[in-house]
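The complex is shown incomplete by one protein chain, all other protein chains being positioned as in the whole.
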Amino acid sequence: MPALRRIVHEIHSLEISAATRYEQHHLVVGRSRVEALFADPALASVRVHIAAPGDPVRIIAPLDVVEPRSKGSGGGAFPGWMAPVNRQRGGDIHVLRGATVLAAGFLPRNQEGLIDMSGPAAQLSPFGRTNNIVIEFDRADGASWQEAEIALRRGLLRVAVHLADAAVDAAPDTIEELAPPHRPGTPTGGLPRVGVITNLQTQGAFKDVFVYGRSMAGSLPTLFDPAEIEEGAVISGQYGHPALRNPTYLHQNHPVIAELRARDGRDLHFAGVVLCPEPVEQGDKELVSTHAAWLCRAAGFDAAIVTKEGAGNADNDLMLKVDALEADGLTAVALYAEMSGADGTGPPLVAGPRRGAIVSTGNYDQRVTLPAVERALGGARLRIADAEATAAVEVPTAAILSALSPLGAGRLTCRSNEEQPVGQKSVAEQSVGQKSVDQQLVGQQSGGTA
Amino acid sequence: MITNLVTIAEQVGAPRIVPGRGIPYPSGDPNLSPQAEQAWRRRLVQRALDAVATAVEHPTIFEVDVVERADA
Partner (left out) sequence: MRIVHYLNQFYAGLGGEETAGIGPRMLDGTVGPGRLLAQLLGDQHQIVATIVCGDNHAASNATASQELLDLARGAGAELVVAGPAFGSGRYGLACARLVAAADAAGLPALATMHPDNPGITDAGTAPVVAAGATAREMRPTLQRVAAAIAKLAAGATLTAGDGLVVKAARIGRLVEQRAAARAVELVLRRLAGDQQSTEVPVGGFDAVEPAAPVDKAASATVALVTEGAVVPAGNPDRLESARATRWLRYQIEGVDALASGEWESVAGGFATTAANADPNRLLPLDAARTLEREGAIGRLHGEFMVTVGNGTPVATARRFGVEWAAELRKAGVQAAILTAT
């Protein structure tokens, strides 16, 4: 099997016009073709919009986000949806880096979130910094929401391939070779073998993630080829907590895999990826966790970074896995979001591991003040704030899509400030009276590294 | 407390814990027939009643399947 190569085309600007084409860093989106790719009995209509970094635009109720990718005329991207599962693996995959296609709009089981393309929240969502093709939609009369959701997912993937196809013959900006993980037993020269365990939410309709087109519910942990994830084998259909969501885009660009690759051969040996379901029953959670630890050991991991999707329920999976890994003699680090209340003085975790270590992806409850914007996509009202979609609002970080990315995409963390009396002004109050929390967030961005 | 997430319940210090079968249905089990589920729910609540009548000092799990002593 040939190794996978990313053929990267960087997208700096978008435009909507008659026909799709790619010119040097500029992507022209053919409106009628994109609309046609969403044709489905469950959708009455779709509308295509653009939201670019810096635009005074708010995207309300974002659903899934996909990075345009294609393997060219032979196909093969998004196996299980756009390509057969048994196909030519590896080879070249064209990537429109800096672009996304995303759906936005009301879906009953979607926990409403937002993306701001400017202002403080633009720095907190990975999608406040990408050139987004935003698809609004209307469900067809008589279609169920579930049917509409499936139609949207298929549409997003079709458009993602269609757009990347436009760049297949263009000269790339960079070519990135993706070496497979080192097999167990490969001499490491003393470097530790480090891999990643990624838990996928598996709670049924609107709360599921697909691997090769099927839910992982009921599965045991499995060792996975990271090249397959690059090719789009993992697709999100999960609409829980917006800030704690892992849209398809973040699986395609799995941050922990990327960081492990970045240090592969220098500080560590990239040992591989284990995908796990997040079962809804305690006994199954324990089984999956114990088995994941066993699998990591069998695959020769010395250490594993563990990621999740979701809130308290998913925290339990993290906790059980870290404890199982450490009990088996592996070193474990988990990525958790904190839930310490708006003022940050509450307990940060509901359920944490007994051992191991934790990286914080920020505080779920911390308020962020968003200025008014000129235009909104995806809805006319922001229900969570009971406000006009374009209004200035204060929202918890929890509402900003992937702001607390459990896959580690974001630069948020939490630090204890100087101890302050319970009785003194809370952070939330400071955000009104003094320096706003978001200014503080932005102001601290070069505040050092962990 | 009837919950499926026993480890979390223990960690937050819940004194009396009766394990249920699923996070989304602490006092039920959709995999059972209606009659069997009724019986299961009844056993759960009965076990919870046992629990509140039992002195505990720290988080204690009251499994439904444990056979009770006559005086408990």
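First chain written, first letter: the chains are A and B, and each begins at residue 1.
Just so it is clear, a residue touches a chain if its C-beta (ideal position, glycine included) is under 8 Å from a C-beta of that chain, and two chains touch if they have at least 3 such contacts.
All figures in this text were calculated on a predicted structure; none of them were measured in a lab.
Touch with the chain omitted from the figure is made, among A:Ser70, A:Gln203 or A:Thr390, by A:Gln203. Taking the complete complex into account, A:Ala258 is the one of A:Ile16, A:Leu220 or A:Ala258 that touches the chain left out. Although one chain is not drawn, the whole complex shows that of A:Ser13, A:Ser219 or A:Ser340 it is A:Ser340 that touches it.
Of the residues in subunit A, those that touch the hidden partner chain are 111, 123-124, 192, 194, 203-207, 240-241, 255-256, 258-260, 262-263, 267-268, 280, 302-305, 310-313, 331-333, 335-336, 338-350, 352-366, 396-398, 405, 407-427, 437, 440-442, 444-450.
As for the chain not pictured, it touches subunit B at residues 1-5, 9, 11-16, 20, 22-30, 37-38, 41-42, 44-46, 48-50, 52-58.
Just so it is clear, only the chains that are shown with their structure count from here on.
A straight line joining the Cα centres of subunit A and subunit B is 37 Å long.
Those residues of subunit A that touch subunit B in the complex are listed here as 203, 280-282, 312-313, 315-316, 319-320, 350-352.
Of all the residues in subunit B, the ones that touch subunit A in their complex are 4-8, 11-12, 19, 21-24.
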